[in-house]
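Just passing along the structure, written as structure tokens.
What you see is the complex with one protein chain gone and the rest in place.
Showing chain A:
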Amino acid sequence: MTEILLKAEKLKKVFTAGKKSFAAVDEVSFELKRGQCLGIVGESGSGKSTVARLITGLLPCTEGKVLFYPSSEGTESGCIDISQAGIRQLKQAYRHMQMVFQMPAESFDPRRTLGDGIGESLRNMGIKGTELKTKVDNLLELCGLTPEFASRYPHQVSGGQCQRAAIARALALDPELLICDEATSALDVTVQKQIMELLIKLRQKNGLSVIFICHDLALVQMFCDRVIVMKQGKIVETGTPEEIIWSPREEYTRNLIESVL
């Protein structure tokens, strides 16, 4: 279980507006081993979400490489270079890599039902009719929702229910890597706990690897094997959650911890 699943090498993303340019992510490198959970923490604007988008190829990297090693067959070399991948390769990667977004209600098309959103990837794989319906229903049940939710619209359900549906959507193709971009930040504490329990259950059951992006160190400590602390686009510290929390080396990390406790 020590095989590498995802490797980020010196990621850099520069946003330009007119003549000004700004490095949102700079020199970010890390490795994620299969079955592990990696936490990325940092204050707002530290580039956490940008990292998530670079890893998934939703944003192109300015520099650096993202190498993804899905175990399943279907990939030629067994490795997909996300930063260089074309549309077809990205589609292949998305069968093994999924993401849960920060704002649950906005991550579903307001004009389509939740079931439609959850089933989208399945439909794109050519699954139709009753088979599609059964799969969507099973996914909803797995995430603690009843099949009736498939016919609801995003504005008709609560944030927590919507986030469960988003997790159901992410799990539709049984991915190996799940990226949670502040997946619990928009939810209140009790719902947050339920979602975390759901994620823990899924990790144990499916052997899912997770990149957990969050600004709450307490959650990260509970959930992750390794933690990366980011500040202004750079990694300032890495280690196990215990190391980070009990003996932080950086002043910045100490401030982050203090602000939680």
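One rule holds for everything that comes next: a contact is a pair of C-beta atoms (placed from the backbone, for glycine too) under 8 Å apart; a residue touches a chain by one contact, two chains touch by 3 or more; residues count from 1.
Methods note: contacts and distances are computed from a predicted model.
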Determine which name in "V-type ATP synthase alpha chain", "Signal transduction histidine kinase", "Peptide/nickel transport system permease protein" or "Transketolase" the UniProt entry assigns to the undisplayed chain of the complex.
"Peptide/nickel transport system permease protein"
Selected from A:101, A:149 or A:212 as touching the chain missing from the view
A:101
Which of A:169, A:215 or A:231 sits in contact with the chain that's absent?
A:169
Residues on chain A facing the left-out chain by the touch rule are 53, 56, 58, 87, 91, 94-95, 98-99, 101-103, 106-112, 117, 120-121, 124-125, 155-156, 166, 169-170, 172
